[in-house]
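A single protein chain has been removed from this complex, and every other one stays in its place.
Order of writing sets the chain letters: A and B. Residues in each chain are counted from 1.
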Amino acid sequence: MRKLGLACLLAALCMGGGLGGASARADDFSGLASPQFDDVSASITALAANGSAQADAALQALETHHLFSGADGALFIRAGEVCQNARTGEATTCPEEGLKPVRVNNRIRKALAGVQAVRELSAQQPAERIKAAETFYARHDAAFLPALDRALSSEKIPAVREKLMQAHAATVLAQPPAEGAQAARLKAVGFLADVGGLEARGLLAGVAANVGEAPEVRHAAQSAVSRIDWHLRIWSVLQNAFYGLSYGSVLLLAATGLAITFGVMGVINMAHGEMMMIGAYVTWLVQQGIQMTVPALEPFALLIAIPAAFVVCGGLGVVIERCLIRFLYGRPLETLLATWGLSLVLQQVTRSLFGPTNIAVQTPAWLSGSLALGGLDITLNRLAILVFAGLVLGGLMLVLRRTPLGLQMRAVTQNRRMAALMGIRTPKVDALAFGLGAGLAGLAGVAVSQIDNVSPNLGQSYIIDSFMVVVFGGVGNLWGTLAAAMALGMGGKVLEPTIGAVSAKIAILVLVIAYIQRHPRGMFPVRGRGIES
Amino acid sequence: MNAFSCQSARSFKSVIWTAGLVLLAAIVLAVASLLPESSPLHASAFVVSLAGKYLAYAMLALSVDLVWGFAGILTLGHAAFFGLGGYAMGMYLMREIGARGAYGDANLPDFMVFLSWKSLPWYWCGTDHFAWAMMLVLVVPALLAGVFGWLAFRSRVSGVYLSIITQALTYALMLAFFQNGFGFGGNNGLTDFKDILGADLHAPATRAALLVATGIALAASLLAARFIVGSRFGNLLVAVRDSENRTRFLGYRPDQVKLLVWIFSAMLAAVGGALYVTQVGIINPGEFAPANSIESVIWVAVGGRGTLSGAVLGAILVNFGKTLFTAWLPEFWLYGLGLLFICTTLFLPNGIMGLWRPTRKNDPEDITPEVSAPEGEHP
């Protein structure tokens, strides 16, 4: 393989050398000294083809801003006070005057990148060659056609060949149609149709719209465009579905706690969003604390923040229940007002302590970046939240089904009076349920801190959506909460591309309002004769 | 034998007193604002518009009290109706600007020129006529309340569920009005008004007249509300609140009863919103924020739920407090408001008015519809 790469390199050098030899005095270098960017660019291409050691050195110098032009087209590579003639490589003294740097603009940079890619085409590592082929695919510049042909003639690795053919096809199609090129262009259309993607679509659409093109080619391009469109649409639907799932999982995290307190105590906790906000701030504090004390643990700060947020918010929840909520039993509407007041206080406390602006919660390296899955772009942090939400829901179900506390909570949800008569200490269950709900909000806060701005207002942006989930899903049924969260998350994201983000939100709100009016107890109501309707 | 209870008779009297006081205060302030500035009794334009704002808020509070205090519907979305009324008035005031806007277009408001719209959207038609705009002030919120209430009450959505969806309603409206394409000036809303019915909005006489108009509207609303809650219908409202099932088995339709008071309340709020806009000089989507609706509920709670006078008192007191706080200790206002919510619900369930009235076992606060035990449903 290395041998092969070397052969390529040699071939390229020989051909370049041949060319260079023929026009040695026409000077591939002279364009560099010109004030015209066109000339500079042309010169760069020529030098790249030239391939001599001096050409490479000159290009490198240009890239690093070390190339200077002197009077009457002399070129110097200057490092500090030392100069060398760019054409010959001889060391000389730097001229006293008239030494101007060769200017580099975007166009020149692009040309240089092309040169770099040509170099990489003959690199030893197949991965680098693939990268180079991709660069040419994206640029489909006719100037590189010979380089591509060259590379194709010697390339043996199928994966690289594939990429090179794509780049070749794109480059061919990007040229204006010429007599006799029909068959080649048709082949290229077929190739690009298989490649797919926006880039190919753009090229093919250009071909289809070009009246100078042979009808046969235009027709093929047209059908290729519609095929690509269809694929793109499917992928975009899937992508939106992923966003929907991701938003749904955030909603789920935010709403489960709310659903628990509402289910068990019949209390809507308006300060629930602020519990999330506090969870996010705890995440930040944990990160800061670990940074200052044990920097080695920094990558795991987020994992440590999870139990921390749960404990802090859960504890706060118990305190709130003991000091406020329990005095308002049987008055759900008053509780709603009191917890709203509490949410204002919590916001202001946070604002006073941490300032009104966003704080920067870090995303650990292992959660940054994304995963390409076909045409999908799956960001790791969102994926992690999806998994986290699933784990939290699963854990919660275990707590509810397998622990005495869960049993008692379910009993109180279904019939408070009977539960009390059977010896369940309902005040304790209430306090723990409220604490659990607040703790879950804290977990939601940790998750949200990874994808959203963390400021004292964080809670408010989630609270209404979470309410919607709870009333939509029905009380006392976690499956209902799950279904509602996913339905609202997906619904919003599916509508978004067609009618816009805000309209989608409005549409979802109106739909939920309409739905609640038809099914006043949500999708999964607790039924039975004992329930007051 | 007297069919009216002592309770009703008592609230009658205080409501008449409140209406009279409100009107008197408005007139006195209006007159004071017309005195020469050198006079020690002169009221500044700031004070006049502040007073007008308080009275407009008091109308909102009154409308909330009607549905919450008497029909037991905790609305967290009444700012929607207040805002709609405000926008309807704002549309008229925008059209009154005419060619005096920054772009000098005689027909299109500035923001539409800015968005390079060519003609008025259909719903702006006729808003240059005061009478039509006033009709919109009343009809649009009434229609919205009607449709929303009809659906909600018919399906027996109640309690916390109803509260949450009223909140969603105003939230959805807020999002909608924030959009430029919605045709109401987007983020900035409607502002830079010049005059109303040909009178300069910034002239002291116009401001004084608007204050008096607001005073009259509030007093009239108080009397109308008093008529409603003092009538047999008022008893029926309380009956629906306490036991919806019982009224149903008596042959009443609780959904219609609630709908009627709900629509009336929405219209009161809308009139308040319309008057608010004339005196504050701006209406923007922020008025629809759910927080505003909830704040108006606390005004009622502070003053005393189910008393009518208490709503007015609470709205004026809390907003006065807000003005003072935000002037002196702006950072502490949210603490104050938050603690007000908490303390009122914990320690003052009957509000300030409840301090005068002897607390009775069965005041509205003790009976919320959600917790009334299932009626005869256990075999």
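The rule is simple: contacts are C-beta pairs under 8 Å (C-beta built on N, C-alpha and C of every residue); 3 or more make two chains touch, one makes a residue touch a chain.
Keep this in mind: contacts and distances are computed from a predicted model.
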item	value
Among "sulfate adenylyltransferase", "Polypeptide composition of the spore coat protein CotJC", "ABC transporter ATP-binding protein" or "Molybdopterin dehydrogenase", the UniProt name of the subunit that does not appear here	"ABC transporter ATP-binding protein"
Full-complex contact with the absent chain, from B:16, B:32, B:47 or B:260	B:260
Which residue of B:34, B:216 or B:239 touches the chain not shown here	B:239
Where the missing chain touches subunit B, by residue	1-7, 228, 231-233, 235-236, 238-239, 241-243, 245-253, 256-257, 259-260, 360-364, 367, 373, 375-379
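By definition in this document, only the chains that are shown with their structure count from here on.
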item	value
For subunit A paired with subunit B, centre-to-centre distance based on mean C-alpha positions, whole Å	45
Residues of subunit B touching subunit A in the complex	74, 76, 148, 151-152, 154-161, 163-165, 167-169, 171-172, 175-176, 178-179, 290, 294, 297-298, 301, 331-332, 334-335, 337-342, 344-346, 349, 365, 368, 370-375, 377-379
Subunit B partner contacts - residues on subunit A that touch it in the complex	262, 266, 268, 324, 327-328, 330-338, 340-345, 347-348, 351-352, 464, 467-468, 470-471, 502-503, 505-506, 509-510, 512-514, 516-521, 529-533
